[in-house]
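Remarks on the structure that follows.
Missing here is one protein chain; the remaining ones are kept as they sit in the complex.
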Amino acid sequence: MTKLIVDGIEVDVPAEFTLLQACEQAGKEIPRFCYHERLSIAGNCRMCLVEVKGGPPKPTASCAMSVRDLRPGPNGEPPVVLTNSPMVKKAREGVMEFILINHPLDCPICDQGGECDLQDQAMAYGVDSSRFAENKHAVTDKYIGPLVKTSMNRCIHCTRCVRFTAEIAGTSDMGAIGRGEDMEITTYLQTAMTSELSGNIADICPVGALLPKPQNFRARPWELNKTPGVDVMDAVGSNIRIDTRGREVMRILPRVNDAVNEEWISDKTRQVVDGLKRQRLDRPYVRENGKLRPASWTEAFAAIAARAKTVAPEKIGALAGDLVSVEEMFALKQLVEALGSRNMDCRQDGAKLHPQFGRASWLFNTTIAGIEQADALLIVGSNPRREAPVLNARIRKRWRAGNFAIGLIGEKADLTYDYAYFGAGPESIAEFVSKTPKDIARPMILVGQGALTRPDGAVVLAALAKAAHDIGAIKDGWNGFNVLHTAAARVGGLDIGFTPGEGGHCATAMSNGGVDLLFNLGADEIDVAPGAYVVYIGTHGDRGAHRADVILPGAAYPEMSGLYVNTEGRVQRSDRAAFPPGDAREGWAIFRALSDALGRKLPFDSLGELRAALVAAHPHFGHVDEIAPADAGSIKDLAALGGAFDKAPFGHVVSDFYLTNPIARASAVMAECSAVAAGGYKQAAE
Amino acid sequence: MIWLQRFFSWWQGGTWNTFWHTRRHGELVGHDEFGNAYYRTRGGKIHPDLGFERRWVIYKGESEGSSTPTGWFGWLHHIVDTPPTDENYQPREWQKPFRANQTGTPNAWRPQGSLYRSGQRPAATGDYEAWTPGS
Partner (left out) sequence: MSARRLADDQPSSFEMTPETRARLDRIISKYPEGRQASAVISALWLAQKQNDYWLPRAAIEKVADTLGMPYIRVLEVATFYTMFNLEPVGKYFIQMCGTTPCMLSGSDGIKALLERRIGAQRKVTDDGMFSWLEVECLGACCNAPMVQINDDYYEDLTVENFTTLLDNLAAGRPVETGSQTGRVASEPTGGLTALTSLYGADGKSGPQSLKK
């Protein structure tokens, strides 16, 4: 620890801190453009200049100067940093004047206006007029993909976007070509960016040079209501901020949560917003004579009740989809149980995870932040880049830090980091175990859904649990057995036991004629065979709605308050940012009303009462933002199961990253992204 | 009724005073297509102060100044001396026929960009595209 004095405040900071961090420790705000705490230091904007005593006798870029580079005074006095001296103010004003030389003064027509670093800092350090009489330079706008609009005249060459794509995203899409005043930020020959995290560069851009293209000229930041939410596009549970104007969701931005998503979100999370406005189910429908006709809630409930009377309890079933909240599933589970059935499943992809194996068997036990403590990683049957881009960025972060061996069993893919390839199918697990040294302190195994959705998924799961034991991934204080989910609702569903009870049918059996009355809660990735009477409760007119006999319109994730459990088992609450369209209602309220119509009234009248019942049944749901650790012992039991597996190679579960769920499939932006991604690297240039 | 209105209002036809003045000094020149009656001083008597004859109109019904047709307007304002009835006056194409003020009616003028101009509600925040069953 090193002592230094910042504006008369003495702080004690680690020697490797930069002056900027030390000043923040002292509560002093340092203006900056190029410095970003999650990116490497560039030191090219010069806005963070400070005056130091015990260092160079000139204004010093505090982001690039380390505390250990300062020397104490002749009598051992600690070094002094001044952040508001006249010299600092003049230096920063000079820097600001240079930055503004080539920056257009088009704030009134710039979407960044109101949330622009340059605008804010010009209030403090800008001068009222320019002394620059020469021509400003003009830069042509670049095409860099369907999600980010460029306005390159505004670029101040901070290179945050270049560093983000090179370091965090790992695709090195952006670069600065040319030199001096001809320097331009662009992708290689204006191709579209290939990263699934590309939208983040619009966030980190300190000016209006990179802006989210779909939100172009739609809203001003000060007219938006900001609601904290949780993303459901993948199982990472990224923390998001849902910005609404009136009842319309205008955009989705990341919220900082170092344990989950740091401050990044995937492109699907960010730009799926237009999917919330298309193909919406806004009124109940009832199928009559083979055709769906709009109906009232009463009619729809009456139709269901009439059918329910004719169906035996064991012929009633329920399916839960990938985007639903825990409360919805809990209410549906109670309803189905009240009707006397045990047929329910939240695993529409047929993953062989089951509560009987213990909670540790379906969690990402290491936790996402825990990846940074790991020493080695084996990925089995997963493409984390497509299934959970933000989590993949965390793996890449650990890989960049060095001394991190990564292995892969399954389909080869560009994961943005190097890995050793062990094979395509389950027989490679044994080979991996034999080749792996036993003295790795903290190894982890990441099991993807590609390994679990196979018919022999349970055997593969057991084999991997055994492998985890054999390489020492499970020990005191370290659980290296991780399941990476792709569905936001899956862990919550398994936690509340939304799985077939004794003698109950699983998803595959239910969809293939096992039941006569099927409650389908937003499960759109499964085909239900003809015969069953399907009640679809969902938000979008997707596969489930087309097959349905009764449609009950529900609320999408920004339109309701709900609990979600991410792949680590972290319980997170999302708040309501908007209202469901038309006659649509929140899922739990639909089931409460339906239960009345079916004569099996559920014992709650409000979301609060429902949550109380949920917490009473499953106490860990009472601890929001926390992970209830799972007992690693169950993995040992799982490992003992054994069995023979098929030699078929592991497949992938996410073939098109941009179109994995009904909301994304309704989004025009996601469709464009998908087309651009399919067109490959070379296309999409103007 | 018109004689009763003449007591209390000045915006229906003329007042009693105008009526008497017209009876004593006026000379009917003609009527336009709306029934408004145009008068001048009897025999074209020159007004001593003005230096020309006086001309006036008594509206049929509500006194709406804009309803004077263009031909009669010229005569009334001493632009021409021949009343349109005597010369088969043809209005020019840019001289539009009288149309009463439409403010407050469905035909009221809506400037470009007005929410009421198209008769359709413009797209608003919160609009969504509802799904409709295909076949």
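A and B are the chain letters, set down in written order, and residue numbers restart from 1 in every chain.
One rule holds for everything that comes next: a contact is a pair of C-beta atoms (placed from the backbone, for glycine too) under 8 Å apart; a residue touches a chain by one contact, two chains touch by 3 or more.
All figures in this text were calculated on a predicted structure; none of them were measured in a lab.
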| item | value |
| --- | --- |
| Contact list for the unshown chain, restricted to visible chains | A |
| Contact with the hidden chain (one of A:Leu105, A:Val127, A:Ile177 or A:Ala616) | A:Ile177 |
| Candidate in contact with the missing chain, chosen from A:Gln121, A:Thr187 or A:Gln279 | A:Thr187 |
| Touching residues (missing chain, whole complex) on chain A | 171-180, 182, 186-189 |
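Heads up, the rule we're going with is that only the chains that are shown with their structure count from here on.
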| item | value |
| --- | --- |
| Separation of mean Cα positions, chain B and chain A [Å, integer] | 70 |
| Contact set on chain A toward chain B in their complex | 245-248, 276-283, 285, 291-292, 540-541, 545-546, 578, 581-582 |
| Residues of chain B touching chain A in the complex | 124-135 |
